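For this depiction, one protein chain was excluded, whereas all remaining protein chains were kept in their positions.
Let's turn to subunit A:
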Amino acid sequence: MAAGVATWLPFARAAAVGWLPLAKKTMPKPPVDNTSRSDEILYVNVSGVRFQTWKNTLDRYPDTLLGSSEKEFFFNEDTQEYFFDRDPEMFRHILNFYRTGKLHYPRHECIQAFDEELAFYGIVPEIIGDCCMEEYRDRKKENQERLAEDTEANESTDAPLPPHSTPRERLWRAFENPHTSTMALVFYYVTGFFIAVSVIANVVETVPCRPPKGKVKDLPCGEKYDLAFFCMDTACVLIFTFEYLMRLFAAPSRCKFMRSVMSVIDVVAIMPYYIGLVMPENEDVSGAFVTLRVFRVFRIFKFSRHSQGLRILGYTLKSCASELGFLLFSLTMAIIIFATVMFYAEKGTASSTFTSIPASFWYTIVTMTTLGYGDMVPSTIAGKIFGSICSLSGVLVIALPVPVIVSNFSRIYHQNQRADKMRAQQRFRQAGWLRLANLTNESYFLDFTENCSVFQDRDSDSTALCVKNRSAFEHQHHHLLHCLEKTTNHEFTDEMNYSELCMTESVGFRTSRSTSLSSQQGAQNNSTGCCPRRVRRRAAMRLANSTVSVSRGSVQELDTLQFKTTTIPHQTRSSLNAQPDNLKLNCGEQDFTAAIISIPTPPANTPDESLPPSPAPIPGILRNTQATAYTHESFKISSL
């Protein structure tokens, strides 16, 4: 909307003529507009495609390359046009931004190319219109994730070993990446085999075998051949222990390794055996010991080192934690509700299986997951009605979070596939094929990745990118506001100073104030008007045109000269404009001269109304401070 505001500004300024008969003081002089009045057509040649536009169109956004004097660097004297060696397709969108005020993101373009063009032309990506903002953000996030993964993959241990690596490092690499050496591969398969053996042994030892001679009852194989199973178990545990200790030794950061999931699984897998060894053959304790043997089944999780799919599944579940949590929560709620309802519905019947609400939980779960075992069945009509509602809602509740989990899984799976493809591609590259290609291409690729990372840094503080000098628009707008101040004989201030003024006024500076302020105040010393009728609060202004939005904190840092006496404080424009170099204003100096006139005991300073409005910032500051030095002694310069 910046264009809109700029277009209407001359109109608003012209309408300020309506304030003139009401104003007590003279209006300030308008800022001098040095730019040429007549509008002309500019020719912009982007890689051969010629664009033409009005100069005014480009001037709408003075903080960009095309709107500022920076484009003069690209001016070609021979052809009298501005030449840019960039993508003309993208430039079309950029130019449309100037024309319509809305920046659109072309969906078919690469997000990084687009970002680069924006950076080149000095346009902040935040002003992308709402219609395209979501798409832009999604693509950007996706791209960043991809880049992060790529850097991670680059750092992965697929690259050849550094020349001077200790045996420990080599061992660790062998464990993490079995493909690197044959020994590692052998070890990898051996451990895999033994995991399988151990799991199968755990399963088989519970199968009932034929009883030995003399006994009638069926015995589980584990007890019949307990020596054989014990030997197998010992062998497996020995291998696992050996592997675990090796990993622990080779790990670069032992604490981190011990905390990782895989090592926890390893420990849990081998602990029961050792505990079993240590524990005596006591009947009481053996019950607990049997429970511990359950943990041997955790050995199956060791397979996740060998299977990528399992790892992906685990990662998916981790990343869908919130959806799973929601599922669990909603299920719990529904279970409790329906169990309660069913219990009370079936309470009357004589031989009801719904003995208590927790007992009804089982029925609810079985019904909601549409299992329907039939061990608990409602017999009353009300029970049957609620039972059917329960099963219908069960389908819904379970079906809702599942697609989210599925889509997450699919995304992560594809990412992994991509990682594999990337690795394959890198191996291909390293094989030397690309070295035959043009050297410039390769260096360009390197520069490209470098630039991308640099750009990402810049993107975070892109607001600092395009701060240029004050534009004519802002000068004129401030002149307009200044005219309003003169008309009403009040000045703009911001909230902080206002509340301070309220306080100082009520404390008792009335006398000194009233005598020297303009007749508007008169001789009335009323503090009742301290906080006037209007209760509306206005937030800090953000001009549609300004690209920098400085926080409130820095606004306070802007120099505000506060006077305990009569002179009017000069902090007006600070809250309006976000730029720190405030005192370039021509109006500011006028303000001060007016202030000097109104002091009852003017010092050596002669009231000088015909000061030329000089736009120099530093002399302006100096003049203000000098002026204050002459006036009343007790002034306070806050945070200059």
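Structural remarks
Methods note: contacts are C-beta pairs under 8 Å (C-beta built on N, C-alpha and C of every residue); 3 or more make two chains touch, one makes a residue touch a chain; residues count from 1.
Basically, contacts and distances are computed from a predicted model.
Between the listed names "proteasome endopeptidase complex", "AP-2 complex subunit alpha", "Potassium voltage-gated channel interacting protein 1" or "Ribosome production factor 2 homolog", the UniProt record for the complex's undisplayed chain reads "Potassium voltage-gated channel interacting protein 1". Only one residue in the set A:L9, A:L118 or A:V237 touches the chain that does not appear here, and it is A:L9.
The hidden chain makes contact, of the residues A:T26, A:T355 or A:Q425, with A:T26. One chain of the complex is left out; on subunit A, the residues touching it are 1, 3-5, 7-27, 29-30, 33, 37-39, 54, 56, 99, 476-477, 480-481, 484-485, 487-495, 497-498, 501-502, 505, 513, 517, 519-522, 524, 526, 529-538, 541-542, 544, 568-569, 576.
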